[in-house]
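A single protein chain has been removed from this complex, and every other one stays in its place.
Here the chain labels run A and B in written order, and each chain numbers its own residues starting at 1.
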Amino acid sequence: MTNLMTNKRGGIQALLQGNQAIARGALEGGVSFCAAYPGNPSSEILETLAEAATCLPIYVEWSINEKVALEAATAASFAGLRAIASMKQNGVNVASDFLTNLSLSGIKGGLVLVSCDDPGGISSTNEEDARLFATLADIPLLEPSTPVEALEMTKWAFTLSEEIQNIVLLRSVSRLSHTRSNVTLGPLPEFSASPRVDTSIQFHTFPVVPKHITRHDKLDKAKVLFEASPFNQYKGPPAPELLIISSGCASAYAEEAVDILHLSENVGVLKLATTWPIPDNLVKTHIQSCDKILFLEDVDPFIENQVKSLAADMMTELGIKQFFGKASGHAPDSGEQSPEIILRVLRDLFGINPEPQNRGYGDKKRGDTLVPPREFGFCPGCPHRSSYYAIKTALAWDGRDGFVSGDIGCYTMGIWPTGFNQVKSVHAMGAGSGLACGYGKLKRFGFDQPVVTVCGDSTFFHSGIPPLINAKFNQADMLLVILDNSATAMTGFQPHPGTGITAMGEKTDPVDIEIFCRSLNIDVSVADPYEMKQTAQAIYGLVQKKGPRVLILKRTCALVEGKERGFPYEVKVNQDLCLGEDCGCNRYCTRIFRCPGLVWDEENQKAKIDEVICVGCGVCTEVCPRQAIVKKKIS
Amino acid sequence: MLQEEKGQERLLKTIIDAGLCVQCGACVGHCPYFDFFDGRVMVMDACRSDTGRCADVCPQLENEDAFFEPPPKNPMETVRQVFMARAMEPAIRDRAQYGGIVSSILVYALKKGVIQSAVLTSKGEGSAPRGVIAESEKDILACAGSRYSSSASLSAFNQAVRENRSKIAVAGLPCQMKALAKMKSLDKDTIAKHVALSIGLFCTWSLSHRELNQYLMHEGISSGVIKCDIPPPPSNVFKVQTRDGWFELPLDKVRPYIHRGCSRCLDMTAEYADISVGTVEDKDGWNTVITRSHVGEDMMRMAAKDNIIETRELPETNLEHLKQAALNKKKRGFLPG
Partner (left out) sequence: MPLNIIISGVGGQGNVLASQVLGGVASDNGFNVTIGETFGLSQRGGPVMSHVRLSKKKHYGPLIPPNMGHVIIGLEPLEALRIADDFANRETTFIVNSRPIFPLNVIAGDVDYPPPEKIKLLLSERAAALHWIDASDEAIKLGNPILMNMIMLGAACGLEAFPFSIDHIKNTLSSMFPPSKLEINAKALDIGLNLIS
């Protein structure tokens, strides 16, 4: 992939993922500075740029969180360089305070913010429409719908940004970021960066109101450019019976649905790619010639509301229109758009019955086909499984209905049986600790439930530090368990301040979490989560104490450990000792501990180790009530 | 009474979640679903099995049917002999709370080879008392003295069984003797054969260690309990010895930490033991002893013959008071709530 990304001449075709196309588009657009924080579905953008940085004179970094990422990228822009910051929708929330001020102060070098949203929350805690930040911050919004467009529009975004002198928001979704398509590469420009901050310009936001007016003027400038943009395309008859206005992947689904239903004479699809500010005239031209308009987009009725508002303003000119979309209930107002949904809407609107060949498939419901869902779980050897087992044991010993305040990472799965259902709340990065500050002051009202807060090492650096300091400052009874597996595992093992290496592969002095916490002069201890009984005893003891306390459970992520060092044991189940489903056990290891390496031998009705999956960590030997699981050290 | 749940589910619903557990420990140590930690028996996970030894051996489970039974004729149930006794060995008497009978009989039985180990309750020494397997005279004497809070010591019995021990002695509270009796009747081939001697202690109620500890800390008594004592009426105090010395607390302040399950118990004199041992009112330094089986009777006779213990007739008034006290506990236990 590096060869492809750093190919200077271009003109070749490649199968690129949406995110790779965005990265290539940034390079073709002359980017010099790239910053991001990992987050699915955005992570591949910076990963691709980081690989390219080994051959091209660009700078790429994983920042500690999205706010700093955007700020760092902006500095490059202030110094006249082209810069990009990429993140998932929740990252834009984190960066938003800076964003809404930045759009007032303006920028210098072209600056692009890429938000990769996750409609349907396939790998997120929520589904959120980051396009709304464009309206909030008064900045132009670009919505590519294919990898080809992703490349072209990212490239153009830098030019647009410099022309209007403001940051541009480019919005992708999981379905685009992870879709591959053949894309033709363009040439790379000559990289010539000579950064300088022009101190005769002031990048601040005062006075606010005049700068707000200027910001609107910049938007108007963008709108003029949008009216002429080749990325907005119409396909269909000149005066359709139904006009579909769509953006993103919904456009492709809509076009295909029109073909499938043989409605190409009746339905036109206006694919918008520049969606804030809406190119009024373009839209007006199309809605003028039809009475029924259907909106298809992910996630919120963003375009829908704008066009309705436009139509209301122009009602005397345009007449009354009928709108179908999320407000009318024709399109779902939650979840991802799909061909199935769009076919259904069009069939409804045109009174078309489903194809005969498809009858019979709808009848065969899921329940009939007995397909169990696939439960998610921690990898074999994962230290989080052991950590949660220790927490579960300690809280059960305590008996006061304690619970875990959760956070974001692989360990979020503590909400499921793989983490013994210990985690009772998960929201945003660092929120588990923030909540703990509150729980930690409820004692005066009679609250006595022990609360254990968990936080990963990367999450701790991102936004777990301020709440810990808050707990110290406000003397909250907070027990923070930092699950330090030396990795940002869930998103793909990107480096962070504790790992000792940067995005570009340079060695760096790692930030030691233990030393940092001790500097706050609070109760700090360290334990090995693989030693589950000892860890449980430590947690039990800590739960009885007051004030801020930190327990660092230190054990490398099993996937990393497996690759770098391997595991020391060969593990086997002695089936003569195994009680199986008998009273005294009832499959405790497979049913409760639930490591994928420990499976059920249906034939012998006993537990057994799956040698292909088991990594040899040996932790499960502690779990068997008859010590039937044995580990042997391998040389 | 229709019972839909079985096994652990039944135990959970009728006893544990209803707050009626008396921490005897019969359910602990046989499977990973129960545990005893810091003075409390806890349910660790749902077992979801239909069968369940735990429900079969719980001494509290039978009590639900209690008020269908007619009141007994002899409030102390099966009695072969009742008398007073005390240890002859001064070293044992010195360490004893009262007559030292339990320790001296156990040491004697060990020396004679009648038993090879004894399941007893540790002193605690600052942390919660718990079950231990004593294998020597030293071990046995280390456990001498009364505990007023439950130790779930039958968990140590379960451990002894798993370790394939035989000739085991068990000393414990009436609920524990009942649980042991249930275990023996369920498992005639192993458990019944391996229990050589059971010694039950008279008991009116037992405290929850963890809650008692919290109360003590609240009263400023922070270093752990070494010994407890409740002097006889009219004294109404609860005495606690820690490393910092003896403290006295109003008995009424301690009563809230009695196990709720104790209020349903009908057995003051450990009716299921081979030998039952208690105090003698107004006579320091002596134990009341009841033998209930030929094992118990033989053991006491041999010990007397070998001059290990000294015995005397129990005065009539003492016997009457004892019967009355036993009957009172049954009356209290019959009335639910």
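Here, a residue touches a chain if its C-beta (ideal position, glycine included) is under 8 Å from a C-beta of that chain, and two chains touch if they have at least 3 such contacts.
The structure displayed is predicted, hence computed values, not measured ones.
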Visible chains that the absent chain touches, using the contact criterion stated earlier: A
Absent-chain contact - pick from A:237, A:339 or A:541: A:339
From A:377, A:399 or A:500, residue that would touch the chain that is not displayed: A:377
Hidden partner chain, residues of chain A it touches: 13, 15, 122-123, 146, 148, 175-176, 178-182, 249, 251-253, 255-257, 260, 338-340, 343, 357-358, 361, 364-366, 369-379, 410, 413, 417-418, 587, 590-592, 594, 596, 598-600, 612
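Convention: only the chains that are shown with their structure count from here on.
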Rounded Å distance between chain A and chain B, as computed from the means of their C-alpha atoms: 59
Residue numbers on chain B that touch chain A, as the complex places them: 7, 30-33, 35, 37-38, 40, 42-45, 47-49, 51-53
Chain A to chain B touching residues, read off their complex: 392-393, 396-397, 399, 540, 581, 583-586, 588, 591-592, 623, 625
